[in-house]
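One structure below.
The other protein chains are all here in position, but one chain of the complex has been omitted.
Now for chain A:
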Amino acid sequence: MLWVDHMIRIRDDQDQAAFADLFDHFAPRVKGFLMKSGADASLAEECAQEVMATCWHKAHMFDPARASVATWIFTIARNRKIDVLRKQRRPEPEDLGWGPEDEPDQADVMALQQESEQLGRAISELPPAQRELIQKAYFGDLSHSEIADQTGLPLGTIKSRIRLALERLRHAMK
C-alpha cells in the first residue's frame, strides 16, 4: 500500500483523517518494534505516540524520492529507540546538500516507492528461517551467538544464512 499520498495530505492540508489511517497502520508496529527492542509496553506506547507526532511535525521534510513512508517512520522510530532506550546520541552523516526539492521528480518517486515494495515482497518471500534472522537483526541487540542460542542453529549456518538473505534481497532490488 502506498502511503505517500497520505503524507502529502498531512503535509499540505494537515489532514487528520489521513493521519488517522497512517496512525492505525504504523503506531502499533512502532510499538511492537520498540517492545522487541526491550521497551516495556507503556514506554513503547509513549514512544510510538512521539514517533507519530514527529511524523506530523516533520511532514514537510519527507521526501518521497528518497524514502518510502515505512522507511521514514522506521528511521524516526530507530532514532527514538537510541535516544530513549539506549540514552545515546546518534551521529548522522554529513548532508549531501541535495535537500528536499520543491517538487521531486515523479519518476524518481515512482522508482523509489516501487523498489521499496519490491524489497517488501522479497522479504515476505524469503524462507521463514532467513526472514526471522533479518528481523532479529533489527530488533534489539541480539548477537549472532545469541541468535544461535535462541534458534539452536550453529553459528556458521546463521552467518551464511544472513549473507544469503542479503544477497537475495540485493538481487531483488536490481
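We take it that a residue touches a chain if its C-beta (ideal position, glycine included) is under 8 Å from a C-beta of that chain, and two chains touch if they have at least 3 such contacts; residues count from 1.
To be clear about the criterion, contacts and distances are computed from a predicted model.
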| item | value |
| --- | --- |
| Omitted chain (choose from "Simple sugar transport system permease protein", "Alpha-ketoacid dehydrogenase subunit beta", "CRISPR-associated exonuclease Cas4" or "Transcriptional regulator") - UniProt protein name | "Transcriptional regulator" |
| Residues in chain A touching the chain absent from view | 16, 20, 23-24, 26-33, 35-36, 41, 44-45, 48-50, 52-53, 56-58, 66-75, 77-79, 81-82, 86-96, 115-116, 119-120, 123-124, 134-135, 137-138, 140-141, 143-146, 155, 159, 162, 166, 169-170, 173 |
